[in-house]
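These notes concern the structure reproduced below.
One protein chain omitted, others in place.
A and B label the chains in the order they appear, each numbered from 1.
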Amino acid sequence: MKYQPVIGLEIHVELNTKTKMFCRCSTKYFGEEPNTHTCPTCLGLPGALPYPNNQAIEDCAKIALALGCEITNFSYFERKNYFYPDLPKGYQISQYVGPFGHDGYLDIKSEVRNTKFETNSKSKISNSKRIRIRRVHMEEDTGKIIHQEVEGEKVSLLDFNRSGIPLVEIVTEPDITSGEEAKAFLTKLQRIIKYLGVSDADMEKGNMRLEPNISLLEISNSRPERSRRVKFRAAGIVSGDARPISNDKLPSYKVEVKNINSFRFVERAIEFEQKRQTEILERGEIPVQETRGWNETKNQTVSQRIKEEAHDYRYFPEPDIPPILLEQSVIDKLKHEIPELPDEKTKRFVKEYGLSEYNTQILTREKTTADYFETAVKEGQKFKIESKHIANEIINKKIDINQVLPAQLISQIREQKSNIQEKLTDEDKKIINDVICENDKAAQDYKNGKIQVLGFLIGMVNRKLQGKKINTNIIKQELENLLK
Amino acid sequence: MKINIKKIAKLANLTLNSEEEVKFEKQLTDIVNYIDKLNEVNTTAVEPTAQVTGLVNVSREDNSAISSLNQEDALKNTKSKHNGLFKVKAILEEK
Partner (left out) sequence: MNIEELTIESLIKGYKDKQFSVTEIIKLHLERIKYHDKDLNSFITVTEKEALEEAVKKDKMLSNGNTDHPLFGIPIGVKDLFVTKDIKTTAASNVLKDFTPVYDATTVKRLKEAGAIILGKLNCDAWAHGSSGENSDFGPTKNPWHTDYTPGGSSSGSAASVAASFTLASTGSDTGGSIRLPASFTSTVGLKPTYGLVSRYGIIAMASSLDSIGHITKTVYDNAIILNVTAGTDGMDATVVPNKKTDYLKNIIKDIKGLRIGIPKEYIDKGLDADVKIIFKEAVKVFSRRGAQVEEVSLPHTEYAVACYYIIQPSEVSSNLARYDGIRYGNDRTFFGDEAKRRIMLGTFTLSSGYYDAFYKKAMQVRTLIKKDFEKVFENFDVLVAPVSPTLPWKLGDKVNDPLKMYLSDILTVSANLSGHPALSVPAGFSQDKNLPIGIQIIGPHFSEHIIYNVAYAFEQETLYYKQKPNLI
């Protein structure tokens, strides 16, 4: 029996607003003393009320827009009711019926093993795959629980500094089929969020918390229905194996792995679950629908005590906050504020600067690097320095962009260039001639059409020049002349 | 209509003794049978009212933060604390 993993992701992103979601407490609590960034509202004191932060609402909508979501023009906050010690009000202000964004997508590169050449397992085909986004909604973070032993007694300690930090929840459809894909999705999502500047998206600080849900679908060996494939192909959405699974086909259970804080662990948790669930299914059993945790030391997922036996969150409209109307003018403003995102930037860099895909990937990984590169290119144009040269300089010399200003970089390049000889002296010509004589075989090979030996000969010339820098093109020309 | 009092109490995070269960079950059933009266009203195509002010978009700018409560005040009313943190019985995380 073959099983196909059906994986969905829930991602919580802490926004980097100055103040919390529903109160004016500072969000800069990292590394501060516990319970020093709280007020009646985020501590859930009697009588306190929420007052929403407009920036957070706009940031959430911006994420939704960047993920191609439709925006819910008229929406409202709701209360999600459940009891847990880290939830001070006994409910979380969240969105249920009307998330700010819904029905979006994110295209990732999915490396599918090339099944036609089974013999060569390393052969992969890189495909674009669309992961659908179900919803993007706004909510508030909870306090933090620290498990500790105090005076020989196991206790849990609560710090509410984090309580009320604006949190955006992104939920995908179960379109992901491997740990690798999940990682690719998350990496790209993180880049987009950083580009938007709405969150530091720092995994170590817990700015992004990940919850994959994983189940396995039994697949028959027959090809998937043609109509579906054709339909999605035609829409330019899907290629290769990437096909959304209709809801009626989804497995009857779902295993959620909670609060993972690294992409690598998500990948591993998925791989672990895949193995674990396969074993259960092969025994003819069905895995238990449950929430599991990721144990870093054991490198496996472990069953967690279920939060509340019956998950009945009793959502109802938050009476303390009037509805939110995201008017078209606001949406337009937000769209305008969204910077060029990694995908578009990559395409443009390849086209505009003629850079390699590889170099482009490196330059666009962080928006600051990409911006640095483009500033340098502009500066370089004044001195006719090629953008490729600048890209190489940034990447190969690992320029610290926080230390060297783009203009400084350009003058460095110019300095190097001015030391390069553009003309050959007689002595140089002699050296080149010598090299040809000394490497007779290579010279013959060249004459026989094996032009790639030119590189070898240039190398030999450079060695003989002993540090003297001559424009490679000139050496190349001279060699070609002599070998005619 | 009958109320599953055990289930509701659990969901509401309340502990009831068996005597209370009997009492509340009867009282709640009476009340629910009364409020069920609303089913007489035709509400087809009637929009629900959650709030009566008609307000929308009440929010504040993300200006600089105000000073929070100090730790002492935050913990002022708790019966159980440790090193600036609220202390509760261990919450079992893993089986």
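One rule holds in what follows: contacts are C-beta pairs under 8 Å (C-beta built on N, C-alpha and C of every residue); 3 or more make two chains touch, one makes a residue touch a chain.
Bear in mind the structure is a predicted one, so any value in this text is a computation, not a measurement.
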Could you tell me which of A:25, A:321, A:391 or A:431 touches the chain that is not displayed? A:321
Sort through A:81, A:142, A:304 or A:364 and give me the one touching the missing partner chain. A:81
Could you pull out which residues of chain B are in touch with the chain that's been left out? 3, 5, 8-9, 11-16, 20, 24, 27-28, 30-32, 34-41, 43, 46-53, 55, 58-60, 69, 73, 76-80, 86, 88
Just the residue numbers, please: which parts of chain A touch the chain that's not shown? 40, 43-52, 79, 81, 83, 85, 88-91, 158, 160, 312, 314-316, 319-322
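The rule is short, and it goes like this: only the chains that are shown with their structure count from here on.
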Go ahead and note the Å separation of the Cα centroids belonging to chain A and chain B. 37
Taking the complex as given, what residues does chain B use to touch chain A? 7, 10-11, 13, 50-51, 53, 55-66, 68-71, 74-75, 82-95
Tell me, which parts of chain A touch chain B in their complex? 17-19, 24-28, 33-40, 43, 51-57, 76, 83, 85, 90, 145-147, 150, 153-160, 293, 295, 302-305, 308-310, 312, 314, 316-317, 319, 321-325
